[in-house]
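Let me begin by handing over the structure; questions about it come next.
The complex appears here without one of its protein chains, the remainder shown in place.
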Amino acid sequence: MTDLLLEATGVAKHYGAVAALRDASLSVRPGEVHALMGANGAGKSTLVKVLTGAVSPDAGTILLRGQSRNVHSPAEARRTGMVSVYQEPAIIPDLTVAQNLSLTETPVDAFRSRMIDLGIPNLDLSATARDLPLATLRIIDLARALAIEPAVLLLDEMTAALPADLTARVLEVVAAIRGTDRSVIFISHRMLEVAGLCDRATVLREGRTVGVVDIAAGAEEQIVSLMLGPTASAPRGPAEPTAAAATAGADEPPRLVARSLSAGRNLRDVSFELHAGEVLGLVALEGQGQDELFEILSGQLRPDAGELEVEGRAATFRHPADAIRAGIVLVPGDRSSALLGQRSVSENIGLPGIASPRRWGLINGRAEKRRVAAAIDRLQIDTRAQSEVRRLSGGNQQKVTIARWLESGVRTFLFYDPTRGIDIRTKREIYQLVRDLAAAGAGVLLLSSELDEIQRACDRAVVIFGGRVVDEMPAAAADEPTLLRAAHGLERAAAAPGGAA
Amino acid sequence: MTADATPVRTRSLGTLRSWMRDRPLVPLFILLAALVALLEVVQPGIVGPSFVSNTMRFAVPLAILAACQTMTMLTGGIDLSVAVVASMTSYVMATLVGDVGWLGASLLALIPAALVGLVNGIGVGWFRVHPLIMTISMSLIVSGAVNVYARMNIAGGTRVPPEISWLGGQDLLGFLPNSLLVFIPLAAIVLVGLRRFGYGRLLYAVGDNETAARLAGVRVGNVLVVLYVISAVLAGIAGLIYAGVIGSVTGRLVDPYLLPSVAAAVIGGTSIFGGRGGYAGTIVGALILTVLVTLLTVLQAPEAVRQVLFGAIILAVAAAYTRITEES
Partner (left out) sequence: MTEAAGTEERGAGRGAAARGLIGRAMRGDAWTVGLVAIFVALFVFTKLLQPAYGLDALAIASLPVAFAAVGQAIVVISGGIDLSMGSVIALTNVTSALLLMNAPELSVPIVLLVLLIGLGIGVVNGVLVVVSRVPDIVVTLAMLFVWAGVALLVLGSPGGGSVPWLRELITGTLGVELLPRALIVLLVVVGVVWIPLRRSRLGLSIYAIGSDQLAAFRSGVNVARTKIVAYGLAGLFASLGGLSLTASTGVGTPIPGPYLLLSVAAIVLGGVSLAGGRGGLLGPIVGIYILGLIRADLGFLRVEPAFSTVIQGVIMVAVVMVGAYLTLRRRTA
């Protein structure tokens, strides 16, 4: 008789020739918050799918409270007491919140009290899900899961791309489960959260469980080295200013000048300048207008008011092709809107090259091969699953989205949260890449929802709140607390001790 | 669930599946050969030069129609107006022959086809109307328009010129239909175009992920407008060949070939969701369907049985194909 709530051993799963899981195991005690960690491609998502019945494993046993379980669907998993909350909320867009609740037979009162705990007390249950912001939907998904008090709650990157205030609430609520007879399996790339919240962590690498770590002082380094394996690289400090930024002077007009841009409901009045050779970080809580800003800059949306100047000339974009022609490209953080999933790495990288009607004719095979090989080499893209990009890990996919612009004469890069949901090693490679791009003369606008990235990768930072720029600072001053305050619309704390805040 | 090595039989079946997935034409050729063999069994002696020529004669225009479906299906669309456009083109050609000769009539007849394609393309590409609806509606308009035109033209009459009959109806060397002279270059262009031309790749890209294509600078609307024009012109060419095959025209000549054109593309492995497939399989699919129809005729199956078998076989082949190509 075991005292473990959940015990999975020897789980294996192959997709064709690719082994997603080789020998994964996980054991969770009642009342603990247990982290599941690993680089992208290590098998975390597959293990989650196996545990919740979305996918059936090729091998392995799963015991819940000592009894063998065999679930084939999330509905069955729910009945046995396991509920997952994914990054994509399982909310039906065209139904109202109330209808979504009755679809899953969720008790409304329990749901409401959970929503209050999570910081959204006055939700209109008759609102159609499609009309609510993504962060709210994810909280609803979580509250819905909590309301039925499952034995095991699986949170897959719950805090990724959640604004800081909601993140704090989520962490509080999860922490409150400790000590009850229920447990939480917590998947996150954010080491600080894991360290603060979890009791133990299971680390996966290349489809195997390589270690189980008790969270105590020093656990972070242990976890990181287990995740990275024998070729762990040293962490980097804050970025050095690029040579290009140092020399970029008055002789070149700024790459981008935004003047009082406004659009839609959220973007009110944003102005900033982006110079050649610099990496400008952008920080904002959810829904502060940054989506609209990026859409304007990348040519997807016309501003309601304001002007945009590209390298000294006024610009109006009617289509992303116009922005691209002006040398501005967008690397979306949402890889599903950037990649052709069923096509190969080469086709994805070569896509911009065939966009213009002038290039609709015969493709120069050799030239393309050369270009693609150069890009793959430069970015160290793992092309094992080369024939279909959707089989690559998140980090490699992100590299493919960047690779397609490497040699196209791009002068301004817009990165929208490029490291969301990506493992540490690839994240660092991307920071380095961003700085290299700036060093080569590009202007880079980098929006990040992980505040500690700003100092690592950027020269300056701009904070947007309520659709306006509320603060601007050099990287040296852009530490997390400062950014967080500004992002909430709070004034910067006075530097001198004893000064009034 | 206890751990166990995968049993040998499923493993080898899995390898067979991935082998076939990488060479999708192989199971299709096997199916074609099986049908021909069955035909020979049912009516010994039937398989010979005239059988080959008859089969190809009907399969060629079907394959051209199916090319339209393949290309539109690649983008996640479909063109249900091809049959009506083909009928219209053949009819218009037949009414103009007296005035401008066979070549002039053929070229002129392709103009309304291109216009229909343009309207389809604008509807689908710029107005984002669902292709199923757009092309069905256009087919209704066009068939009504053909009726109107036919009434206006009662005095003039229709005539299939000998050049067209030669093209569609007669053979080279006794067993190769002359329409191959048109078909082979067309098929080559489509095959090469899909794989090696930027435009062909764009069709796959748009079908796979339109948003990603747009963000990469592709003007998706324009790609689709051009696509449906190409589709309609190809349909028109198919109509001209059908006129030659059958020898006379009515306003509804090609209409019955609509659903088989979709079936040929589906059997040939093009996914109706877009982003995967190709023309080679479609050509084999057209052959398979033509042989199937011959088989059913030879079996002297009543119309009812023919329809049931036709539908059942399409479903069976599509299901087998899905099994072979899907991820586990």
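Letters A and B mark the chains in the order given here, with residues in each chain numbered from 1 onward.
The rule we apply is simple: a residue touches a chain if its C-beta (ideal position, glycine included) is under 8 Å from a C-beta of that chain, and two chains touch if they have at least 3 such contacts.
The structure displayed is predicted, hence computed values, not measured ones.
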Contacts of the hidden chain among displayed chains: A, B
Touching the absent chain when the full complex is considered, from A:Glu149, A:Asp165, A:Asp269 or A:Glu368: A:Asp165
Sole residue of A:Val33, A:Ile91, A:Val184 or A:Leu280 that reaches the chain not shown, by the stated touch rule: A:Ile91
Candidate in contact with the missing chain, chosen from B:Asn147, B:Ser248 or B:Thr297: B:Asn147
Touching residue (missing chain; options B:Leu32, B:Val129, B:Leu180 or B:Leu299): B:Val129
Contacts of subunit B with the absent chain, listed as residue ranges: 78, 123, 127-130, 132-134, 136-138, 140-141, 143-145, 147-148, 151, 259, 262-263, 266, 271-273, 302-312, 314-315, 318-319, 322-323, 326
Missing-partner contacts on subunit A, residue numbers: 54, 73-75, 78, 84, 86, 88-95, 99-100, 102-105, 119-120, 122, 124, 127-128, 130-133, 135-136, 163, 165-166, 168-169, 265-266, 285-287, 466, 488-489
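Here is the rule we go by: only the chains that are shown with their structure count from here on.
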Distance from subunit B to subunit A - Cα centre to Cα centre, in angstrom: 44
Contacting residues of subunit A [partner subunit B, same complex]: 10, 12, 15-17, 56-62, 68, 70, 298, 300, 319-321, 324-325, 330, 332, 336-343, 347, 350-357, 359-363, 365, 404
Complex contact set, residues of subunit B against subunit A: 1-4, 6, 18, 196-199, 201-202, 204-205, 208-209, 211-219, 222, 275-276, 327-328
